[in-house]
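Note that one protein chain of the assembly has been removed; the remaining protein chains are unaltered in position.
Chain lettering (A and B) follows the sequence in which the chains are written, and residue indices restart at 1 in each chain.
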Amino acid sequence: MNLPPIMGDLVVLVPVVTLVVFAALTLLFGVFTRERAALGGLALTGVIAALVFTVFLWLQARAGGVAVTALGGAFRGDALSYAFSFIILIGAGLAVVLADGHRVRLQLDQPEFHPLLLLAAAGGLVLVSAGDLVTLLLGLEIMSLAVYVLAAWRERSRVSEEAGMKYFLLGAFASAVLVYGIALTFGATGRFDFAGIAAAAAAPDFAARGLLLLGALFVLVGLAFKVAFAPFHQWLPDVYTGAPTPVTAFMSVVVKTAAFGALLRTTGTLVDALGVGPIGEVLPAVLAVSIGLTMVVGNFGALLQSGVKRMLAYSAVAHAGYVGLAVLAGGDAGVQAASYYLFTYTFASVAAFAVLLSLMDDDDRGDRLERLAGLGRRRPWLAAALAVIMLSLAGFPPFAGFIGKAVVFQAAIAAGHAALAVLGISTAVVAVVFYARVVMTMYLREPDAHTPVARPIPRRTAVVMAIGLAATVVFGLFPGLWLDWIARAPWWSAGF
Amino acid sequence: MNVPTEAYVALSGVLFAIGAMGVLVRRSAIMVFLSVELMLNAANLAIVAYARHWAGFDALAGLTGQTVVFIVLAVAAAEVAVGLAILIAIFRDRSSTDVDALAEVRL
Partner (left out) sequence: MYENLLMMFLAAGFIAAAALVVGALLGPKRTTDDLLEAYESGIPATGTARERFPVHFYLVAMLFIVFDIETAFFFPLAVRFGMAPQFLFVQAILFVAILGVAYVYVLRKGVLRWK
């Protein structure tokens, strides 16, 4: 019996290990001292260290031109994993700073909060770097278990508890479906690793194509829950609304990016493995229907909301639909488009929640649109920031959201999904209505006696907003900064 | 006696379906948990059955499959711990584990 070389290039594990070590340090520091103010800084140090290691490994891999693997191929360092790890760590860093600015008010300074954030980010890194379905499951669980707790964070808050419980029950159900899909895929191919699945399916005497399709569908459903593709999106608005706002920001960037990284790799492998012919067409067709539904449900759902946080939650569903177009397109173009979309969405989304945080009540509730009335005159800078982000999310040039939609639609059309791209463009027009409503309320509507005054912004929150705004503008004006960087990697491959 | 792999997989499919039905129809969060556990264990049964099947062709596949079952078991245990913790927090607040009562956040 031959065993694969077990260790491989262990250096690709360094970013994940860094996050886990800092999670342990933060946890122990938190329980052994009363020093609550330092926890955020310690966590941020961990995220930045992991980011530095990721960039270093990424540059090294580009110079070497090959993907590296560790632990017998279970963990991969390739363009997909580095690009998505980079986005995840940026999102995590911004969310940590955002939480730190409001930690006392929102009770985010318990010693467990930051370790859970770090572990969730570590799980995200494992998820996008997984070379087999079992590692993927582990990454998904590490991330999800931490986020279930974070969503239920606020003590004695019924909405927060409810958010945690709903997320947990549906998430656990989705995981079970995913595990069953993994079991069936193993049954069909005898392998768990993506390379092995592809090789087994490519063999001329491969007979279990039907079983593989069933397994692939189950795996797809499990991941669709996490990225919130319709009809598996119902948990998202409730959970986003109920979770503490910094956690919502974290989920909207880290969890989403990680889940999409895994989805890109998995669908890329499974669609190829199933090949052409009637059985091979089922998976893309199911995906296409789901993505079309996601764009419609997300945008029209957002249109009906009167709360800004809930509107952003529904719009997160809609954005998942747009990234889904890139997943469906597949290949290098699809992965690149998805990475640009998620990269710029990370900045815009965190900045939007940062503005929202300074408008909501002390108990993190109260997000009605009317609260924004007159903000344009009362707090011109805050209003301008929110306006730019709303316009970017709506897809107005010259902001990054416009380029993001453009590359995604382009990838979809190039891959032969023109009808779906047209549906995407039409729903994006609907999206303009609810984003513009926010801008118009700020600038055109007069505040009345009940309109609360926005609280002063903590300096750290202002930093998050400034970074988010700057990136939205800069990457909108110069999209090549990311797109060329990504495309120049000659070793780009979604699969393995 | 040699039970064919299909028999195990069929049983696991039935268990999975029972678990999925349980998630959809039971109202107590604890029963929903138990149903999810049933689904995970159905998957485990399928994995060990397939592991035995593939071990005939590739010994490593058999070992891998058996090890994966450990990982799934650990995942299930961790899920239960987190789920029960959230459930306790909810129960302390409202003395009920009825999932339909979780309707604070309106659509």
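Observations on the structure shown:
Basically, a contact is a pair of C-beta atoms (placed from the backbone, for glycine too) under 8 Å apart; a residue touches a chain by one contact, two chains touch by 3 or more.
Model, not experiment: these values are computed from the prediction.
Only one of B:Val3, B:Ile18 or B:Ala78 touches the chain withheld from this view, namely B:Ala78.
Shown as candidates are A:Val11, A:Ala24 or A:Met440; the residue that touches the absent chain is A:Ala24. The omitted chain makes contact with chain A at the following residues, 3, 6-7, 20, 24, 27-28, 31-32. Summarising the interface, chain B meets the missing chain with residues 63, 66-67, 70, 73-74, 77-78, 80-81, 84-85, 88, 92.
We adopt the following convention: only the chains that are shown with their structure count from here on.
Within the complex, the chain A residues that touch chain B are 1-3, 134, 137-138, 141, 145, 148-149, 152, 155-156, 158-159, 161-166, 168-169, 172-173, 175-177, 179-180, 182-184, 186-187, 190-192, 237-238, 241-242. Those residues of chain B that touch chain A in the shared complex are 9, 12, 16, 19-20, 23, 29, 32-33, 36, 39-40, 42-44, 46-47, 49-51, 53-54, 57-61, 64-65, 68, 71-72, 75, 78-79, 82-83, 85-87, 89-90, 93-94, 99, 102, 104-105, 107.
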